[in-house]
Structures are given as structure tokens and as C-alpha cells.
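A single protein chain has been omitted from the complex, and every remaining protein chain is retained in its original position.
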Amino acid sequence: MTRTHFTFPIRVYYEDTDAAGVVYYANYLRYMERARTEWLESLGFPLAAFEREHRVAFAVHHAEIDFLRPARLSDLLDVSVEARERGACRLVVAQQVSRDGVALVQATIALACVDAIRFRPARIPARLARALCDATGVSRPAMAMNP
Amino acid sequence: MTRTHFTFPIRVYYEDTDAAGVVYYANYLRYMERARTEWLESLGFPLAAFEREHRVAFAVHHAEIDFLRPARLSDLLDVSVEARERGACRLVVAQQVSRDGVALVQATIALACVDAIRFRPARIPARLARALCDATGVSRPAMAMNP
Amino acid sequence: MTRTHFTFPIRVYYEDTDAAGVVYYANYLRYMERARTEWLESLGFPLAAFEREHRVAFAVHHAEIDFLRPARLSDLLDVSVEARERGACRLVVAQQVSRDGVALVQATIALACVDAIRFRPARIPARLARALCDATGVSRPAMAMNP
Partner (left out) sequence: MTRTHFTFPIRVYYEDTDAAGVVYYANYLRYMERARTEWLESLGFPLAAFEREHRVAFAVHHAEIDFLRPARLSDLLDVSVEARERGACRLVVAQQVSRDGVALVQATIALACVDAIRFRPARIPARLARALCDATGVSRPAMAMNP
């Protein structure tokens, strides 16, 4: 189902690399967040405005990452986002950083919707929840459907 | 066995935080790498000199991270490293970022020893392998003992 | 002379901001380097390939920066590059970060062409020197013309 798939291009600059000549490992998480931000924007949810309006933020609470091959200076990368699972306060996405169709880094990222002040769990605002459902085909998990 | 445990203090500066008022999630991976570097140094292996001499590097190839509570500007954090498992070309460590004894971030990080040019797996140099065994009590896993 | 002017768009992500709610000051230098890289690429000099071929690098050796107004999360910025002066081993550019036509940060950046190993001054390779001259109208300064 292709609607679930969003890809964002990213170029590797000096700032992203380290003295081993490759992209510094933590920076792939920055790339992934850029792609998530652009993905939400593509669904009609400009991040800053949305968070300000609803006083929520999306915080990563769990990440599993496989670093398969290094990216290097000047590489043109594709960073994908695919929604996998949605709860009332939680969203799980699969992400991949690839170069010329070859996977370099793969990750599963669990995001929590939290209130912007105390970082306590908060419900994903209804309009975004619907948009995630419509655009990605990912509804809340089965257990959540039986109140 | 307390020898397995190494802790390094880190202060949170503006550069580490983001507009949500907390430490940006990717930066915990930077903190963890600083602690791993200081841990190897404490075992007698200054990283840059060691990698230059042996033409190897340690690359993270897998990471699992739980972001439990946010750190904030000016926090004084402790970042720990504990060796968990060692193979011929591979080292797994458990790491924790805590504040006043409360865990904020927990991670399991798998490092591959790779040749510094092509990033192909390379044996952990014998002197470091021995030091890891002596200092941490972590020898190679059982399967690796039966060639 | 409009040929001298190159502009590159940059979006502000969480990674760029700090706990004061604005872009962290050092990150404007990252933005400026991205724009310089894209500018050289637009002149036919993909940076990584060029530096590898000629075994040179461009190192910033002097910078003067005015931080006029803060950029914030999600802002869409324009980062410009304009060549100002060229020596045998040296290139001076004026750069500006703006939002909706309003200048936020202005800088004069002096770059040295250096050999990639020891970082000693090296002549700007002739092909690039010519391209800078053609594309930007900036030849070597007068004093350099009188040997």
C-alpha cells in the first residue's frame, strides 16, 4: 500500500561526517526526524504550528536501529517513513536511510504524544489521528478497538 | 562485579537541547559515545592512537534505546558503560544516562570492530581483547570457544 | 551583477534549535557551509569528488558574523553566497541567512584552500579558479596582478 510510504531526500555535508570519513552514527537519527517532520507536513500538519496549537510534542521513547553500511560525504540519501502502529498516545514508524536503493540504516521508532510542558503522555489530537488513519491505513490496534 | 562498571559525568549545554526545552534525542547517542571513549581510555586504550596504530575503528552496528525521562539544560548527568558480550569482531555494551541516580535513557549498543578504510569486520586487536576480558570479566561467548 | 548571487533554501528542524526556542548560534555556520557546498556544486564542482581528485580542502580561516534576529522551529530560510575576493589560495564570500526577505544573520567568511593532509595553504586548482572568475566576476585582487 503505497500511501503508507513517504520519502525525503537528504544530502550529506561535512557537518554530518566524522574523522572516520563516514556519517556520524547519531546523525542518522537527525535525518530520520527531518523525514518524520516533512511527512507530517505532507499530511497537512506543519509541526511547529500543530504543537503550539495543541500544546503537545512528539517525543521518541523507543528506537531500534541497524547500521548496515556507512554513508559518506556528498552522498544523496533517501529517508523513508512508514506508519506501522498507532495507539491513543503512541505512534510507531519504520524508517530507512538508503542510497541508490541500497539500505544503509533501518530503524523502528516509537513516538509518544506528550504534553509540551511536563512530557506526560497525551492523546494524539483527533484531527491528526484521523489523518494518520486515512493517509496511512494504520488505525489503532485491535485491543484499542474494544473499549 | 564493580569493575565492569564505568561512569562519566556530562553537563547539558544549550547546544544539546532543542526548542521543546529538553535534550534532543540523538544527542544521547553522542553522550554515550563520549562515555565509551573515556572507558576505553581508562582501560589504557586512547582511541585515536589505538585506531591509527591498528587501522581499525569501532562502528555501532545495532542500538536499542529507551528514552524514559527528558534531561534539561544545565543538568549534570552520569553516563555509564558496562561490557555485556564480546565476540572476535564485536562488543556489546549496556549504557545508561542518569540524573541523581534516576535512569533517563537506557541503551544496548553493539559495536563492530572494522578496518578503518572499507568498514569490513576486523578482529578486535589481541591486546584490547585481553584488556576487555581482564577489566570487565567479559570473555568471548561460549560458541566462539569451539572453533 | 546577479551571477554572483546563489541562494539555497533550508528548513529549521528541532535538531537546529535550542532550549531558548531559537536556532542555536553555531548552527548558522552549518547552514552557511551547506549553501557554499551547493554553490560550488552549481558551478560544476561537486565538493567531495573535487577534493579527492585534487587532494585539497577548503578550510574557513576567518569569519565575521552578525546575528541580527533569531530563526525559529519550522522557519524556511534562504542562505545566500556571494564571492567577494579571490587570491591564489584564498576565497572570501559574503553570506546571508534570511526569512521572507528579512536578514537574520550576515557573515563574511574567508576560506583557505589547503592540502588535505597537513592543512597547509595550497593554490586553488586552476579549473575552479577559472570557474569562480567566469561565474562570479571575481578575479584575483589588484595587488596580485602586479608581481
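Note that the chains take the letters A, B and C in the order they are written out, and that residue 1 is the start of every chain.
Operating definition for what follows: contacts are C-beta pairs under 8 Å (C-beta built on N, C-alpha and C of every residue); 3 or more make two chains touch, one makes a residue touch a chain.
All values reported here derive from a predicted model rather than from experimental measurement.
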Missing-partner contacts on chain A, residue numbers: 14-15, 17-22, 24, 26, 72-73
Positions on chain B contacted by the hidden chain, ascending: 11, 13-15, 30, 33-34, 37-38, 46-49, 72-74
For chain C, the residues touching the chain missing from this view: 19-20, 22, 25-27, 29-30, 33, 48, 57, 59-70, 116, 119
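Just so it is clear, only the chains that are shown with their structure count from here on.
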Centre distance in Å when chain B and chain C are each reduced to the mean of their C-alpha atoms: 36
Chain A and chain C: spacing of chain centres that average the CA atoms, whole Å: 31
Geometric centre distance via CA averages, chain B-chain A, whole Å: 25
Chain C residues counted as touching two or more neighbouring chains: 14-15, 72-73
